[in-house]
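So the structure is just underneath, and the comments pick up after that.
The other protein chains are all here in position, but one chain of the complex has been omitted.
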Amino acid sequence: MAAQTVTNEPRRLSNAYQNWYRFSRNPTAVIGAGIVILAILAAILAPWITPYPEHVGAVVNFRARHLPPSAEYWFGTDNVGRDIFTRVIFGLRISLLLALVVLGIAIPVGTTLGLLAGYFGGWVEIVIMRLTDIALAIPPLVMALAVAAVLSPDLINSMLAIAALWWTWHTRLIYSITRQLRAQEFVEAAETLGASKFHILFREILPNCVSALAVKTSLDAGFVILVGASLSFLGLGIQPPTPDLGTMVASGSAFLPDYWWESVLPGMAILVVALGFNLLGDGLRDLFDVQEVR
Amino acid sequence: MSEALLSVRNLSVQFTTYGQTNQVLKGVSLDVPARSQIALVGESGSGKTVTMRAIMGLLRTPPAKIIGGQIFYDGRDLLTMPDRDRLKLRGTAMSMVFQDPMSSLNPVFTIADQMGTILKYADRRLGRSRSAKERMDRVHEVLGQVRMRDPERVARSYPIMLSGGMRQRVLIAMALLSEPRLLIADEPGTALDVTTQAQILKLLKDLVEERGLALLMITHNLGVVRETSNYVYVMNKGVVVEHRPTAELFEAPRDDYTKALIAAVPRLTGGTSFGKSGAAA
Partner (left out) sequence: MSNMLEVVGLTKLFPVRSAFGRKAGEVRAVDNVSFSIENGKVYGLAGESGSGKSTIARMIMGLAQPTSGDILLDGHSITGETGTRAYGRKVQMVFQNPGSSLNPRRTVGQSIAVPLAAHGTPSSEHKRRIAELLEMVQLPADFALRYPHELSGGQKQRVAIARALAVAPQLLILDEPTSALDVSVQARVMDLLVDLGQQLGLTYLFISHDLSLMRNFADTVGVLYLGKIVETGPTASVFEAPQHDYTRLLLASVPVISAEEEALRPKIPLIDGEIPTAEQLIALRNGANPVSQRTSE
């Protein structure tokens, strides 16, 4: 018998190509991706691309205080004469680092718990999901305040406080996906073929969660940045003179509306970056949603 | 042969996805005379579903594009008709019975709600008006026509309360609401058990004969073709490869693809052998 030949059909395109094609046709998604990439690059290259890298330290230049945006100081200067643009870029570093740390903890923890609860069911599921319910009921900001009151108001402590609660969302998400996938035939097939539980969880089910995780992570990143900025606005973040976007908004607000750039421009930076992540997340979700339907 | 109620002439359709364009229909022609039972048969990818959607006006353009041909209904070309006129025909002149009774009904509305809404909009398109009670009467009447034992109870039910066979009857009833002259049935009974499918097919055949409707049935099942149609079009890769009266097609198929298709169907009498030792092509 002759080997089965592929029927005369259009060339089947690889998944990656299809994804890229669809993604690139969505203008807001591309804009979001662009913003995110720019922000990340700017944060990494901060010392080399900012005009006054020394202004992140304890530099004082009273003669250049409260200068409006100009060719020399793109975002103007603050109340002690430091270049706001430079400080915003460095502040971005802190924000993105915060997002990285929080999500870097929340995702592995939350995903693993979600997989275990969704696949094994029984008391494993009960324990994990009830724990999740309890943690979800605690407002993150209040938690951060409490932690700050007990320990010192410090960025690390705040990050840990947020991370300690952030995993719950991921657990919920992965739990529901795992439960659906558990009944799928390829999971049953893996079971009948003798695969270990570890293999089933991490090599069969987890790859199918990647798209949902990608969407959630990019949406979360924006949100974590906002939460971090709020915390430092309240004084719980990194302490001066290290620049931080939230702190800059707070200290600049004292000079509104005359020296508006000191508060508004850092605020805009927060907005733009968070927006970028949101648009990227939405774009990814549009991309993957259609795929599920297929 | 009577003047065809529906006449597709040289229809060509192309699809563009991910930058690639493929022609999925290459000059398809078929006729559905009044009071006839026509089958359009083909495997997946043959283009039969695209043809059906083009006739009903359900093609998404993009990614589909009709690049040639005409579809005549009662002498008028549907493709050049103003949208408003074409919309008037849908559900009233020609009606579709959908394939999957499980997913074609909205689970959160009762049958009465769904059928009432369809009737309301069809009336509006035709410029007729009916009171709510008159609509319900018509709904019950049609449910009776599809041989539901208790039409009022079925109308009050939610889809989930009905069996697969009953849901399929509801779909047929929906198609009959505005007294169309042409019924287009998309793989009827494929999603059902074989015994239920037999009931549904018999119902369709009886209904079509009783009411003098024309039936265009889209299917991949040759047995269904033989039992429910008197003329058949065989499609492969976007082209009609053969079209004959049903009995003739099965007795003496002319085209190679048709022959291969018929040979591939296992026989209830035994005699199809699989494997190297068999007589497979």
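Going by the order they are written in, the chains are A and B; count residues from 1 in each one.
As a convention for this text, a contact is a pair of C-beta atoms (placed from the backbone, for glycine too) under 8 Å apart; a residue touches a chain by one contact, two chains touch by 3 or more.
Only a predicted model underlies this, so the values are computations on that prediction, with no experimental measurement involved.
Novice: In the complete complex, the chain left out here touches which of the visible ones?
Specialist: A, B
Novice: Where the complex has a chain not shown, which of A:Ala64, A:Ile105, A:Leu160 or A:Ala195 is the residue touching it?
Specialist: Checking each option in A:Ala64, A:Ile105, A:Leu160 or A:Ala195, the one touching the absent chain turns out to be A:Ala195.
Novice: Of A:Val59, A:Val210 or A:Val272, which sits in contact with the chain we cannot see?
Specialist: Here the residue in touch with the unshown chain is A:Val210.
Novice: Of the residues in chain A, which ones touch the absent chain?
Specialist: Residues of chain A in contact with the hidden chain: 1, 3-4, 6-7, 12, 14-15, 184-186, 188-196, 199, 203-204, 207-208, 210.
Novice: Where does chain B touch the missing chain, residue by residue?
Specialist: 43-44, 147, 193-195, 197-199, 201-203, 206, 220-227, 250, 260-262, 264-276, 278, 280
Heads up, the rule we're going with is that only the chains that are shown with their structure count from here on.
Novice: From the C-alpha centre of chain A to that of chain B, how far is it in Å?
Specialist: 50
Novice: Mind pulling up the chain B residues that touch chain A in the complex?
Specialist: That would be residues 18-20, 22, 45, 237, 276, 280 of chain B.
Novice: Quick one: in the complex, what on chain A touches chain B?
Specialist: Residues 1, 7-11, 13, 17-18, 21-22 of chain A touch chain B in their complex.
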